[in-house]
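Here is the structure we will look at.
With one protein chain held back, the other chains of the complex are shown just where they sit.
Take a look at chain A:
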Amino acid sequence: MAAAGEERQMLAQRLKAAVHYTVGCLCEEVAEDKDVQFSKQSIAAISDITFRQCEIFAKDLEMFARHAKRTTVTTEDVKLLARRSNSLLKYITQKSEELASSNMEQKEKKKKKSSTAKGERTPGEQEAAVTENEDSNMA
């Protein structure tokens, strides 16, 4: 039992580190944009808050999916999460539409390819497999 708890702790630590890294990058962008500097403590604080906010988001998303009698969280659930702020909702909805249209494009490409190359693995798929492996170290 203790081992499972420890594992979870370790995973949480690694995720916190990953969040911290990205938060650092984003703060750097904002710093450039606004011509200010962020203290290390403030970056760490934003990182901490973001990590905690994920817990709230996760639980909400799970509830939304469950309410819709699904076990898989979809973009509709994410949009619900963004509902309270008009501009946020608008931004997220737009991103969601961009995703949907790029998915359509991908499907079109696959259809064309599969009609010419019968059942052969498309280069696109192979590339995806490689990046999956790369992503697993979460540095």
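Note that in this section a residue touches a chain if its C-beta (ideal position, glycine included) is under 8 Å from a C-beta of that chain, and two chains touch if they have at least 3 such contacts; residues count from 1.
FYI, contacts and distances are computed from a predicted model.
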| item | value |
| --- | --- |
| Record-based protein name (UniProt) of the chain missing from this complex, from "AP complex subunit sigma", "Golgin subfamily A member 7", "Centromere protein X" or "CASP-like protein" | "Centromere protein X" |
| Omitted-chain contact residue, chosen from A:6, A:62 or A:108 | A:62 |
| Missing-chain contacts mapped onto chain A | 8, 11-12, 15, 18-19, 22-23, 25-31, 33-34, 36-39, 41-42, 45-46, 49-51, 53-55, 57-59, 61-62, 65-66, 71-75, 77-79, 81-82, 84-88, 90-92, 94-96, 98-100, 103, 135-136, 138 |
